[in-house]
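Left out: one protein chain. Kept in place: all the others.
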Amino acid sequence: MTLFFSLVSYELRITMRQAFSWVTPLVFFIIVICLFPLSIGTHSALLSEIAPGMIWVTALLAVLISIGSLFRTEDEEGSLSLLLLSPYPLSVLVFAKIASYWLTHCLPLICVTPLLGFMLHLPALQVLVLCLTLLLGTPALCLLGAIGAALLVGIRGNGLLLPILIMPLYIPILIFGTSAVLAASQEQPLSAYFAIMGAFTFMSVAMAPILTAVALRMGVSQ
Amino acid sequence: MSRNNTLLFQGVSYALASGQVLSVRGANGIGKSTLLRILAGFIEPQQGSVSYDNQVIFQDVAAYQHGIHYLGHDNGVRQYLTVYENLTFYAVLNDRVLSTSQCNEVIQRVGLWAFRDTQALCLSAGQLRRLSLAKLLLRPAPFWILDEPTTALDDQGQQILADLINQQLQQNGMVVMATHQDIALTSKPNVLRLGS
Amino acid sequence: MWDWLKQNGLSPKSFYRTSGLCLPWLTVLFLGCAGFGLIDGLYIAPADYQQGDGFRIMYVHVPSAFAAMAVYFAMAICAVLTLVWRVKLAAVCMSCSAPIGASFTFLALVTGSIWGKPMWGTWWIWDARLTSVLILFFLYMGFIALQSILAEQHYRDRACALIALVGVINLPIIHYSVIWWNTLHQGPSISQLAKPAIAPSMLYPLLAMIAAFFLFYLSVLFMRMRNQILLREKHTHWVREVVLS
Partner (left out) sequence: MNWIYMGGYGAYVWGAYGLTLVVFVMNYLIVKREKKQIQKRMNRFIQSKDHE
């Protein structure tokens, strides 16, 4: 486990030094959320009804635009062969990389969500449930996105291909995330929603690093 | 072996004994790097096989790759880490416990002591090459695969490289290099010419 | 046994020969099934008591949705063969069946919305099955996009195989989450598009049409694969003879 934490600390140090790389999804998230009231109007009942969907879709898009370059720094540096030659299984190294990506890119989003939730006149309980579903759902987004990023690591100009490739896989997370908040607004029990989202997240925790490792090994042998 | 359906080379076979150097020569684009990547186990050859102490490497690529050093054309150095951090990162990645004194000694050996705490981003190509050479010292490996190690190295750098290779040969290790310039080595290197 | 199969049975050369032999048979069978299905479905089968003749669109919509799903699973099986046992023919089969599957999915979507217009007055209904067919269409688009952007042949086969596998693992999850989502938002409306328990006289044309779709898929797939094999094996001698003859 010490390997995992030391790898994550190195990755955090690297992303912190490229300040711009983890700020973009956060700013994108805030700006797009602010666009909605400007475009849809500030009728509070309407806003609070569609707020969960907006926040979830924008979080999903924020992850999609930034996860494409998850392995780009390695690819340009040529340090992918470093990861491949290490005695540790590649999926552990990749999992550490995705975990550090989640800490730097998705956690700030979740911390900002309460602020945006209140801006959209969302009641406190729903904001809490929204944050919990984001906390549970965004790791799965990053993990599935990492598979696509690993497949496209060597290809120039792959900007728009990743969303098409990975978007269908995000649909169950989006459905359960938004409907959990809807259920919270109708005071229904939420355990079922969190159970299903947790199951999906842990399935992708088990599946995605291995598939990403396979994709990276294929990519390097290109 | 072919690279996106253009035939690179055929019928290359060579047996290298330990304690020897093989220098692969050939014009640019003839497939030297591809051959080295096949030796490193990154690419599977379309015909034929690579065996290391008479066991085909693709049976268990991971185990084989633990025992080798592969210095690629683009030196695998993390740009945003400093020289010291790069070496400790490499050590962590390869399960080596490295004390700061050992690390400093390696940095001095490679002559980057003045740049110990500067990010690799600000180093010149030659210095980056030396940093990737420093990685060879961190972990003893019987088999080295160096892809044009002399690029961007000045005289002092080439001297360091020659010392490293001589030391490796004394310890009965093997080295395969793809180079254009000759390096002053104690033992005469065998030459494999591609595309003759 | 497996190595023998890989050498002879699944080698591109023997496939090229055998597919050449059975292609005419496939087209004849397809025309037979399609003919029977069309005549029976359009003319002989009684009109539905509730939807009148409009339900005859089912004979096109249900088989194409079914075939689209089946083709994706066939691609997933070829993906496993490509990744695990490195069968070159499976990679060719997978990359050739993607466009056909995508055309079936597009057909299923449009006929579904055409069927929805007379029945519910709107061109698009967020029905559970129709929505999962829509998502299946996105999966196909992702596969074809990835296939067209990758240049190097060997890597392209394995990368597309991986994305097909990831897609097929998530397909049931997507399908059931969409059905669950549908009951949440629309209430338990009886989905007209599900296969209703239908009288045998209506069932036979449906089975004939499903068979027709599969036979069409096989014949076009074999033709596509033969083209791809010629391209991929252009260095070999047997391709020279085939092309020159």
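A, B and C label the chains in the order they appear, each numbered from 1.
Here is the rule we go by: a residue touches a chain if its C-beta (ideal position, glycine included) is under 8 Å from a C-beta of that chain, and two chains touch if they have at least 3 such contacts.
Everything numeric here is computed off the predicted structure, so don't read it as measured data.
Trainee: Under the definition given at the start, what are the shown partners of the omitted chain?
Mentor: C
Trainee: Consider the whole complex, including the chain that is not shown, and state which of C:Val28, C:Leu184 or C:Leu231 touches that chain.
Mentor: C:Leu231
Trainee: Hey, which chain C residues sit against the chain that's not shown?
Mentor: Touch with the absent chain occurs at residues 38, 42-43, 47, 52-54, 56-57, 60-61, 64, 99-100, 103-104, 106-107, 110-111, 114-115, 117-118, 216, 220, 223-224, 226-227, 230-231, 234, 239-240, 243-244.
Rule of thumb we're sticking to: only the chains that are shown with their structure count from here on.
Trainee: Please compute the C-alpha centroid of chain A, do the same for chain B, then give the distance between them in whole Å.
Mentor: Once rounded, the distance between the two centres reads 37 Å.
Trainee: Find the geometric centre of each of chain A and chain C from their Cα atoms only, then give the gap between the two centres in Å, rounded to an integer.
Mentor: Measuring from centre to centre gives 32 Å for this pair.
Trainee: Residues touching two or more other chains, restricted to chain A: which are they?
Mentor: 221
Trainee: Can you list the chain C residues in contact with two or more other chains?
Mentor: In chain C, 152 touch at least two other chains.
Trainee: Can you name the residues of chain C that touch chain A in the complex?
Mentor: Touching chain A: residues 83, 135, 138-139, 141-142, 145-146, 149-150, 152, 154-155, 158-159, 162-163, 165-167, 169-170, 173-174, 177-178, 180-181, 184 of chain C.
Trainee: Residue numbers of chain B touching chain A in their complex, please.
Mentor: My answer: residues 37, 40, 42-44, 62, 65-66, 68-70, 72-81, 85, 89-90, 92-95, 119.
Trainee: Which residues of chain A touch chain C once you look at their complex with the stated criterion?
Mentor: The touching residues are 144, 147-148, 151-152, 155, 158, 161, 164-169, 171-172, 175-176, 179, 182, 200, 207, 211, 214-215, 218-219, 221-222.
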